[in-house]
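Okay, here's the structure, questions in a sec.
One protein chain omitted, others in place.
Labels for the chains are A and B, by order of writing; each one numbers its residues from 1.
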Amino acid sequence: MPGQIQDSAIVSAPRLRESAFALGLRRILRRPSSRAALVILATIVLIGLLAPFIAPYDPAAQPDIVGLKSLGPSLAHPFGTDPYSRDVLSRVIYGARLSLAIGFLATLVSLTFGVAYGAIAGYAGGLVDAVMMRVLDAFLAIPRLLLLLGILVAWPQPSVGSLILFLGLTGWFGLSRIVRGQVLALKHAEFITAAQALGASRRRIVSRHLLPNLISPIVVAATVGVAHVIVLEAGLSYLGIGVPQPVASWGNIIQDGADQVATLWWMSLFPGLFMVLTVMTLNILGEALRDAHDRRS
Amino acid sequence: MKRLALLCALALLAGCTGSDSTPGVKSGGTLTISTGGDPDVLIPSLVSTVQAAQMADLIYDRLAEIGDSLNIVNDGGFTPRLADRWAWSPDSLSIAFHINPRAKWHDGQPVRSGDVRFTVQSTRDSTLGSPVAALLTNIDSVSTPDSATAVFWFHKRTPQQFYDATYQMPIMPEHIWKGIAPAAWRASDAARHPIGSGRFRFVRWTPRTSVEVAADTNNYRGAPKLDRVVWSIAPDFPTALTRFLTAETDFFEVLRPENIAEVAKHPNLRAQTYRGLSYLFAQFNLRDPANRAKPHPIFGNRELRRALTMATDRVTMVRSVYDTLALPALGPTVRAYATTDPNLAQIPFDLPRARQILDSLGWRITSADGMRSRNGRPLRFTLSVPSTSKVRVGLAVLIQEQLRQAGVKVDVEKLDFPVLVEKERKRAFDAAIGQWNPQPSPGSVRGSWGTAGSRSSSGNNYGSYENPVFDAYVDSALASFDPSAGKAYFTKAYDTIIQDAPAIWLAEPRPTVGYNARVHPAPMRSDAWWAHIPDWWVSASQKTP
Partner (left out) sequence: MIRFLARRLAQAAVIVAFVGAISFALIHLAPGDPFSAVMDNPNVNESVRQTLRAQYGLDKPLPEQFVRYIGQLGRGDLGWSFSHDRPVLEVLGSALPNTLLLMSVALVGSFLLGILIALIQVARRGSLVDHTLSGLTLVLFSMPDFWFAILALLAFTYWLPIFPVGGAVDAVMHEYMDLGARIVDRLRHLTLPALTLTVLAAGGVARYQRAALLDVLPADYIRTARLKGLTEREILRRHALRNALLPIISLIGLSFPALLTGAFFIEKIFAWPGMGLAVVSAISSRDYPLVVGGVIIGSIMVTLGSLLADLLYAWADPRLRDR
């Protein structure tokens, strides 16, 4: 199959007006590591999406709090059970659903803010740009975890929704600086000047010329951003200030076994492995995307 | 040489009979105690954490010490401490304590009757804010006819007079504290360098690292067997436990069932269970947190509270969390009290019946996930637990799931211990899992569940359960000199409160300590395992400096 993809790539290469997306994707898929990463990530996403059908048990159910608690991995419970007799595999599966959803949605929030802020600053230029960039510098100087701690001490026990919002609102600073840089560079690029000379409207310039050129840095930032959010959410849940009980997230499961790591090792190991795997595939794809972008420009 | 050997043999024999004078074997060494937090304050009348209680009890002495049987009627079982003897007045309305003439503070000053009077006065000073003050209401005054005699005067004759005068108040040195306003004690330098008269003297307190006390070698009651006791302070209990399991420390006070299996794997570690005095409960706030004048929108209803109790399988929950290290709680009491009937009638676990009651109260299942509501208000509340107590967090998650089965939504809120207590004091909570470590007297129930403890702002009845019938039975019980009458009244009191269900009575733990085999502990007293630390010793061959 990979061979076929390459063949078709060669055939279609000369074709005009090929979308940046398709081109990028083909570049990325040329690497075996990215192909593997994509397959693994797709599998984890699928597991998350189909969680209610795949998970063998209800992730919150406590079937037998005396007889089934804190059991090591077995055939009936491949990832063991937790101190409340809940099935860890089911929780890891539902955790995938939650962690990915949080990662995806929070990144969406970040993207919206980051692109808007960066585009406005870059397009406006002058004093507006200068002030906006100084504010951004300050936000960039606060490590994201610390900013989140500051927010969470004010709004303790957040719901999943507000947690997504917090994670999203603390994740757009770097992106918006990239966007602003691209906008600045493009503003003076020849083809934009040409479009302006031809009398194209502002909106047309933005939607037809600016945005398409912004897409690949945004996609790169988003891919790595999802990975960051997943790790942060797990970290916060591990500190006990993330997702509330009895909802399962990878960080939460680890927290549930944190005081007995030595005896309940399966509660740290399995969700942790899933987390590393997800983050790793996202990083591989992010790097491949960046390389593809760099080579083109 | 031969004579020496003979002496040693004799000494060994003496050792077998329990004499303290055995040389070599029973003296010296350091005991290190693993603990999960700093003490709050090392002033006996202000202590509220268990760490601070341990330290204060070793540094300070009371007039007389309660016996291991924890008898609280008159002075039976009490042994002399700062007071070497005492005398009751013929009408029993006053007790004259005679201060041991050899007793000295750790700075060399003699202990005088003025110190006793000062301790009582300052403890009752409202600007100090001592939690003990409320328990001293029967003491009218203390007079000091001479420097060696302190006379306690009481308002009325009660069975617990002597206990009231001695148990609550380790004696503090007047010459250290009289120049400082009570409101400033907590933050004072003297609080950081306590001077007492106990068999251990304070050495140092390095916050978040350790507290150290050393043998007071010139003590009027003789030097303790240990040279030193050090509390090794970890930032949390899991770390404290690991330090104990890896033999970095000698002693850990709150082993859980899963830890006991660990301890059993180490040949040098021992676990020991003793009879404790604590009980855990999930307490409901019967008043609206937003407006105390109104009943709580959910918990104001007695039938609903009973239904919540019925929906929780307490016996199984206790087994899940504690294995065999706890029994289901009976009510606001413990089995160790002679006045507690171990067969008190309970609200049974009956989920179908609980569902029926909730239905009949108008709380019907409305949402797709099976949760109940009434007039648009969901049957949902927040259950607060201290984040540091894995046991209570565990119980909360179990309750959350069990009540979900009944259609009740519970949000578990984990708070730092002081923050939770603050929330409870302000009555600003829905429900909370609490634990009382009551005193040897069952009368402490008055403060924690009686009307007096609900109305007073410093009272411990956070849930504002108020029932005059319960109060009356408790008062009658406490006034009875006849033990069987007292027990009968307490049974009626407990029956009343259990049926009113102001809390789900969860567990009565059998506390289990872990210690390194090089340490030889003395028997553990139910209210304070550390009471006999001066008699503990470390094998000479396994001493650390």
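Everything below uses one rule, namely that contacts are C-beta pairs under 8 Å (C-beta built on N, C-alpha and C of every residue); 3 or more make two chains touch, one makes a residue touch a chain.
Small disclaimer: the values here were computed from a predicted structure and weren't measured.
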| item | value |
| --- | --- |
| Sole contact to the chain not displayed, among B:H106, B:K414, B:R446 or B:K487 | B:K414 |
| From B:R85, B:R157 or B:R204, residue that would touch the chain that is not displayed | B:R204 |
| Residue touching the undisplayed chain, where the options are A:I28, A:L111 or A:V279 | A:V279 |
| Among B:S113, B:S197, B:T242 or B:T512, the residue in touch with the chain that has been omitted | B:T242 |
| Contact footprint on chain A, counting only the chain that is left out | 134-135, 137-139, 141-147, 149-156, 227, 231, 234-235, 238-241, 254, 258, 261-262, 265, 268, 272, 275-276, 279-280, 283-284 |
| For chain B, residues in touch with the removed chain | 30, 32, 129, 183-184, 186-187, 204, 208-210, 212, 230, 232-236, 239, 242-243, 246, 248-249, 387, 414-416, 418-419, 422, 425-426, 457-458, 544-545 |
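In this section, only the chains that are shown with their structure count from here on.
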| item | value |
| --- | --- |
| Contacting residues of chain B [partner chain A, same complex] | 237-238, 258, 261-262, 316-317, 319-320, 387, 390, 394, 396-398, 400-402, 404, 411-414 |
| Residues on chain A engaged by chain B in the complex (per definition of touch) | 60-62, 65-66, 69-70, 83-85, 157, 240, 244-246, 258-260, 262-263 |
